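Heads up, one of the protein chains got dropped from this complex, but the rest are sitting where they should.
When the chains are written out, they are named A, B and C in that same order, and each has its own residue count from 1.
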Amino acid sequence: MAFAAASVLSLQGCAGWQSALDPKGPAANELAWLIWFFIGLCSVVWVLVMIALAAPLLMRPPRRTEPLMLDASADHRKLRVVVIAVGLTAATLVGLTLLSFFANRTLAAIGSNAALTIRVTGHQWWWEVRYEDATPSRILTTANEIHIPAGEPVRLLLTSTDVIHSFWIPSLAGKLDLIPGHMNVLDIKADKPGTYRGQCAEFCGAQHANMGTFIIAEPRAKFDAWWNDQLQPAAAPTGDEAKAGADLFLKRPCVMCHKIGGTPAGGTVAPDLTHIASRQTLAAGTLTMSRGNLAAWIADPQGIKPGSHMPVVELNGDELNAIVAYLEGLK
Amino acid sequence: MRLGFATLLSVTLALAACQREERDTRPQSSLGSGGQPTPVTTLEPGGQRPSPSNNKAASFEANAFHLSEGKRLFGWFNCSGCHANGGGGMGPALMDQKWIYGSSMESIHATIRDGRPNGMPSFRNKIPDDQIWELAAFVRSLSGNAPSSAAPQRNDDMMPHPSENRMPDAATLGKSP
Amino acid sequence: MSSADLTSERDLPPEREATAKGDVAPERDGPRDTGMDDASLHRWLARTWRTPPGIIGALSSVDHKVVARRYLITAFGFLCLGGLNAVAMRIQLSGPQRGLIGPDLYNQLFTMHGVTMMFLFAVPIVQATGIYLVPLMVGSRNIAFPRLNAFSYWIYVSGGLFAWVSFALAMAPDVGWFAYVPLSGPEFSPGKRADVWAQMITYTEVSSLAVAVATIVTVLKQRAPGMSLDKIPLYVWALLVTSFVVVFAMPAVMITSTFLILDRLVGTHIFNPAEGGDALLFQHLFWFFGHPEVYIIFLPATGMVSAIIPAFARRPAFGHLGLVLSLIAVGFLSFGLWVHHMFATGLPKLGASFFTASSMLIAIPNGVQIFCWLATLWDGRPVIRTPLLFVFGFFFIFVIGGLTGVMLASVPLDLQVHDTYFVVAHFHYVLIGGSVFPLLGAAYFWFPKITGRMMSERLGRWHFWLAFIGFNAAFFPMHLVGLWGMPRRVYTYPAELGWGNINLFITGGAVLFFLSFVLFAFNLVHGALKGAPAGDNPWDAGTLEWATSSPPPSYNFARIPIVTNVEPLWAEREALPVATGLRVDVRELLISTVAEAHPDIREKSATPSIWPLFAAIAVGGTFLYSIFTPWAIVWGAAPIAITLIGWFWPKDTPEDEE
Partner (left out) sequence: MKQRPAADLSGLPSFGLGPRSPTWWGTLGFMALEGMGFALAAGAYLYLATLWPNWRLSAPEPNHWPGTIVTLLLIVSLVPNHLLNRYAKQCAIGPVRIGMAVMSLLGSVPLIVRWFEFPALNIYWDTNAYGSMLWVLLGLHTIHLITDVGDTIVLTVLMFTRHAYSGRRFGDVGDNVFYWDFVVLTWIPIYLLIYWVPRLG
C-alpha cells in the first residue's frame, strides 16, 4: 500500500536535477539499471515473504490445542520448504554478488583512457578545481564549477586539505571521498552537454549542506574556448564605479583571501575570482549568479551560510555597489 | 545528595562551558557602524593603549571557537611569514614572555589594527574587527595565556611546537601541560 | 529424559568433596528448604533476598529485577529525548531553506539523536530486558556478579546525564554519531564537544561490557538442573550470542575514542596524516565495532521474536537448532563486513568486493531465521494479540530493511546511495523495524510478568496501527528522496531540487510515529496502575519465567525448577519438578556445569552494597575530569582503588565468609 503510493511518487520525480534515477553518463546509466534491477528483484522477494506470512491468517487452519503435540510429517514438509527457501536465497545472493562484481568491472573500464586530468581539492565548504596540463602556462585554477568536454572521459584527482568531503554528481557517477593524506581517482564522462549538479556527501562541518558543485559538459570546441578565456587575466574595470570597486577590493579584507589574476590580489585560501562573473552560481552552488545575489552574499555571508569562513565586511552602501559593479565585470 | 552534587556540577560547568563553547559567527557591530576608534598618534610607549575598554575582549579570549579561528587566520594571513610559528623571525617572537607593546587583548588588538614601528604593518581595513580580536586571542594563547581547555589543540600538519593547549605559560614556565 | 533419573548417582559430578579441604573453615550450616512448608519458606527467602529499605537501601540494591527496571525506565526516557531530537530535525527539514534551526544547533541535534538512540537507548534497553529475563528464564535467583550489574547501571546513567547536561551547555558533540577524524580531530573541532562524544562512549561501553560478562556467566554457569545446551530458550541463546559480540566488539570503540582523546588532549599523532597517522584508521577501528553494534541491537530482538511466536502459535519454535546456529553465524559474520561502510573512501576495488560477498553472506542466516519463524506460524491459526501484531509489523518492515541492506552491500550501487537518505531509510527500517517493533511486542508480552498487570489490548492495537502507519509514512519516502540525491545530515536544502513536498510528507509521518510513542507511554502508565491482574502465566507460554508469580518475588523461585524440555511449562503441565536442599538463611543459588547443567556448587550470591555506586561516582568523575586534563587519570586512580577495595573487601556476612 505505502509501497505502491511511493512508487507512483517516484516515477514523476525521475527528472530530478540531482537524481541517481536520472542518469546522463555511462556510469550513472549502469548504476541506474542496477538500482532498478535490485529494486525489482527485492520487491518480488518481499511480496513472496509477505504471502508466506499472511498464509496462516487467510487460510484459517484449525487452531492448535496441545502445544507439544507436533505432527512429524507436517514438520518434515515444512523442513523441506525452509531448506528450498534458504537455497533460493543463497542462490539469489550469489547472483547479486556476481552482478555487482561485473558492474564494478564495466564501471572501471569507462574512464581508463582519460585525456584530461582535473585536480579537485575539497576545502571547508567549497571546491578548488585545477586543470592540469603539460605546458605550465595552460594550468588553470577555478572553483566550484567544473567544465568538461562532453562525450570524453575525464580523470578527477580528489584530495582534501582539511576534513573528509565526498564528491558526488548523481547523474554522472557514484561518489568518492576526498580524504586528507590520500589521493583518490574518479573517472567521469557525460554523454550529452548539460549542467549536472552535485553536492558534498560526507558530513564536513557547519556548512556541509551548502557545498554544491556543478559539472558543465560542453562540446569540445566550446570547452577549449572557455579554457582559453579563463586563462586570460581579469578584465580591466570600465566605468568609474567599477574602477572605484577595483580600488576598494585592494583596500578591504577581500584582498587578504581572494585572487584576481592580473591584479595585486593573490590570496589562495579562498575561491579564485578572476572570472567570477562567468560562473553560473555563487558560494558553492548556494545562490544563482545575479547582481542582487552578489550584493547579498558580500553584504551578509553569515546570514546565507552561517559558520562559513567568509567574514562580514563593514561596507557602506556605495562601497558595496562599487565592488559589485567591479566583480560583475570580471567575465 | 547525588542530585545536589549534579546540579552544583552543572551550574559550574554552565558558567565555564557556555562561554567556551558558544559559536556566534555574526560580529557584534552591525554593518557600517565602523566603531573603530581613530588613533591619535602613531607612536606609543610600551604598555596600555588608551582605547575604550569594551567587553569584546572578554568574549574572545576564552572562547574555543574564536581561538581556533584565530589560529586558522594566523596561517591564512601569513603572520608566520615574519613571526614564524610564534618563535619569531623578522618579526618578534610571540611565544616568550617579552611583550614590546603590552600583552593585554586590547594592546595586541591595537598592534594588529594600527601596526607598530619597525615593520609591523597596519591591518586596519584589511581584517574585519572581530577577526582582529580572534587573532589577538590566539597570539595570547601562543605564550600559554589562554585557558588550556579553550586553547587550540594540535594541527593536522607538521608540528613546529607543542599545541597551544599544552604550552607552558611563558611567564611562569612552571605550569604543567 | 524424565526428571526421575536425574538424581541417580551417575549424573552427579564425579569428585564430590564431602569433607572440607585444607585450611578452609567448615561451612556453618543453616536451615535448608527441604521439607519446609511454602509459607515459612517464603518468609525466610523474602527476608534473605529483600532489598534493604530506605534511600541507601534502594541505592545499594543488587536484585537484577530492580536494576533492570531502572535500566528500562532510564532507557525509555532517553528514547523520548532522542525522539524529540528527531521531531525537531524533521520540522527544520519540512521545507527548503527553513530558518527554524541554524547549522550549529542542527549538527548537535542530529549527533545527539544518533548518539542517544544508539548508545543510550538501543544497546542498554536490549541488555536491560536480558538482565531482567535471563536469570528468570535459566531458573536462577539472581544474575552472576550482581554488584557489577548494579555498577553498570550507575555508570550508564551518569554517562547519559553527562551527555545530556553537555547538550544543555551547548557542549554536545556536533560531528555525527561516528565522528570521523579529521572533523572530530583537534584542529576542526574546537572546544570540548568531540571529547564529550569520546568520553560518553567510554561510560556506556564500560556499562554494556560489564552486563555482557555478567550475562555470559549467568547463562553458562547458573542454569537450572537439566537445562542442557539444547534446552536453553532461544531468547537466552540470543542474549548469550549478543553478549559475546559485545565482549569482542565494544573494545574497538573504546580504543577508537581513547585514541581520539589522546590526539586531542596530549597531542599524539595517531590520526594526523602529516605526522605518520592516517584518517582512515579511525574509520576501520570505529566500524570494526560499528557493524557488530547494529547486530548487538538486532540479535536480542530476534530472541524476543523467537519467544513471542511460539507462545501465540501454540507450538515450540520450528527448527530450534537452525535458529540457534543462525544466531551464532550472524554473531561471527558481523565481524567480517565492517568495510561496507567505507566503500566510498576509495579502497581498492578487489578488497571491497570481498566485503560485498561477506555482507551478502550474512543475509543467509537472517533468511534462515525468517523462514523458521514463518514455518512456526504455519502450523495452525495463531492467537492474534498485540505482541504478535508487533511481530507481524517486524516481518513487514524488517524484510524491506534487509533487502535494501542487500542493495547497499553491492559496491557500485552503494556509491550512488551511500550517505544519502536512502541509507537513512535503510537503517531506520532495520533498527526500528528489526529491533524497536519486537521490543514493543516484548513490552506487551512481558509487562504482565514485570508488573503483575495486563496492558490494554484495545490501546495496544491503536498503538500498533499508529506506529505502523506513522513509521512507513515517515521512512519509506526517504528511499525516494535519497535516490533523488538528498545527502545525509544536511540542515537545509535548496528549493529548486524539488525535495520540499516529500520532506513535508516525511515530517508528517514522523510526527505521527512520535505520537504513537506518546500513546505507548500512556498505555504503560495506565496498565501499571489500572491493568487487569495478570496471574502467573497470562499467555500460557512455555519458558521458566512464567513458572513464578508476577511480579516475581525478590528470590525468583522458592525452589530451583528442574528442566526436562525446551518449553518446560508445556512439558510438566501438572506439577513442576524442583530441586531442594538450598539454604534459606543466606543468599544461595545453584552453579551448574556448562554443557549438561548438572548441579555442581551451592554458590553464595553477593549481598546489597552501596560500594558499586561509590565506584561508579569515582570512575565517572575520573572520566569527566579526564576530558580537561590528562592528570585526571592519576588523581582519579586513588578514589577508584579505594571504592573498589571497599566493594570487594569481605564484610563478615555469611555470604562472604563461606
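Please note the rule applied: contacts are C-beta pairs under 8 Å (C-beta built on N, C-alpha and C of every residue); 3 or more make two chains touch, one makes a residue touch a chain.
Owing to the predicted nature of the structure, the values given are computational and were not obtained by experimental measurement.
J.: Relative to the complete complex, which of the depicted chains are touched by the chain excluded from display?
T.: Per the touch rule above, the missing chain touches B, C.
J.: Among C:Val66, C:Met254, C:Leu459 or C:Leu519, which one is in touch with the chain left out?
T.: The missing chain is touched by C:Met254.
J.: Decide which residue listed in C:Ala86, C:Leu582 or C:Ala615 touches the omitted chain of the complex.
T.: C:Leu582
J.: Which one touches the absent chain: C:Val217, C:Ala357, C:Leu459 or C:Ala632?
T.: The missing chain is touched by C:Val217.
J.: Need a quick check: the contact residues on chain B for the chain that isn't drawn.
T.: Within chain B, the residues touching the omitted chain are 154, 159, 162, 166.
J.: Across the whole complex, list the residues on chain C that are touched by the chain not included here.
T.: Given the touch definition above, chain C has residues 3-4, 6-7, 16-18, 21-25, 27, 32, 34, 144-145, 148, 209, 212-214, 216-217, 220-222, 225, 247-248, 250-252, 254-255, 259, 262, 266-270, 272, 275-278, 281, 284-285, 288, 536-537, 547, 558-562, 569, 574-582, 590-591, 593-594, 599-604, 641, 645, 648-650, 656-658 touching the missing chain.
Please note the rule applied: only the chains that are shown with their structure count from here on.
J.: Based on the touch definition given at the start, go ahead and assign the chain network to line, ring, star, complete or other.
T.: complete
J.: Could you name the chain whose Cα mean is nearest to the mean of all protein Cα atoms here?
T.: It is chain C that sits nearest the middle.
J.: Most contacts: which chain pair?
T.: A-C
J.: Report the inter-chain centroid distance for chain A and chain C in whole angstrom, where each centroid is the mean of the CA atoms.
T.: Distance between chain centres: 38 Å.
J.: Whole-Å distance, chain B centre to chain C centre, using C-alpha means?
T.: 47
J.: Return the residues of chain C touching two or more other chains; collapse runs of consecutive numbers into ranges.
T.: 104, 182, 187-188, 273-274
J.: List, in ascending order, every residue of chain A touching at least 2 other chains.
T.: Touching at least two other chains: 162, 180, 306-307.
J.: Which of the residues in chain B come into contact with chain A in the complex?
T.: Residues 23, 25-27, 29, 31-34, 72, 76-77, 125-131, 156 of chain B touch chain A in their complex.
J.: Hey, which residues of chain C end up touching chain A in the complex?
T.: Residues in contact with chain A: 102-104, 107, 175-176, 180, 182-183, 187-188, 273-274, 278-280, 310, 313-316, 318-319, 322, 344-346, 349, 353, 356-357, 360-361, 363-364, 367-368, 370-372, 374-375, 377-384, 392, 395-396, 399-400, 403-404, 406-407, 409-420, 472-473, 476-477, 479-480, 483-485, 487-494, 496-498, 502, 542, 565, 567, 570-571.
J.: Looking at the complex, which residues from chain A come into contact with chain B?
T.: 162, 180, 251-253, 255-257, 267, 269, 299-300, 302-303, 306-309, 311-317
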